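The complex is shown incomplete by one protein chain, all other protein chains being positioned as in the whole.
Order of writing sets the labels: A, B and C. Residues in every chain begin at 1.
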């Protein structure tokens, strides 16, 4: 099933700056083959729901294997059957003047 | 990997009252075999991360099959490698006087 | 305006265990006079929306003053004009067998 989602990863126990671990999570998302759009509060993705969910699992597996002791992830998932939806459409529908 | 999570499902396009669809999502979560705790803003679960993620996917598949045109789901996932954690421990750690 | 909400506070830069700071945030919420229900993924509250929002601000002000270098807070807010809603009603509507 096609889905849009937002994935935000908060590493805990690695200090006040979490930039390196968040960059790594973003890299894992990009490696998934999903369409991605990074923003200041997470990475938006577009693609198959199962692939999105597997990617979330992979972030936890890999980041823990690489030494992060604790992770808090927030995922928002949107699916609909009435029409196809894309990340770009959502932005353009809200602010037509925006260059996505 | 063991995880704690919160799953909140918001059905869209079924009217102002979404109780029946949210009840159905909660039932799917209970059928997963995960340990569950319902509260006013979602269902907290404890168990295997892959099972949690599969359950989220199943909610979308089943609710759409049952006629819900649009779903917005918010999932929070917590994992840690430094110690085992349970839903009950988290509550008792914050408010020892609480009967979880 | 009457609202229901969930407040989850994630302290960053205080180590892997964040229990003390989360307990403090929960205490600030209880001191607000709002009706509260603690669970493993946050504190649900019921009351005036302005009071809820002020309480969120107070958590950030006080925890920083008490030494927490970084905070990531997630708040979910629900309001409706078609009927009155309570934390207890939401739970009972989903699982009538539950003792809230």
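The definition used in the following text is that contacts are C-beta pairs under 8 Å (C-beta built on N, C-alpha and C of every residue); 3 or more make two chains touch, one makes a residue touch a chain.
Predicted model only: the values in this text are computed from it and were never measured.
Panel shows subunit C; residues 1, 3, 12-13, 49-50, 53-54, 56-57, 60-61, 64, 69-82 of it touch the chain omitted from the view.
Take subunit B: the residues that touch the chain left off the picture are 10, 12-13, 15-16, 18, 69-70, 72, 74.
Seen from subunit A, the chain kept out of the figure touches residues 4, 6, 8, 16, 19, 22-23, 26, 37-42, 44, 74, 76, 80, 82, 87-88, 90-91, 93-95, 98.
Heads up, the rule we're going with is that only the chains that are shown with their structure count from here on.
Here the spacing of subunit B and subunit C, counted between their Cα centres, is 18 Å. Multi-chain contact residues of subunit A, defined as those touching 2 or more other chains: 12-13, 69-70, 72, 74.
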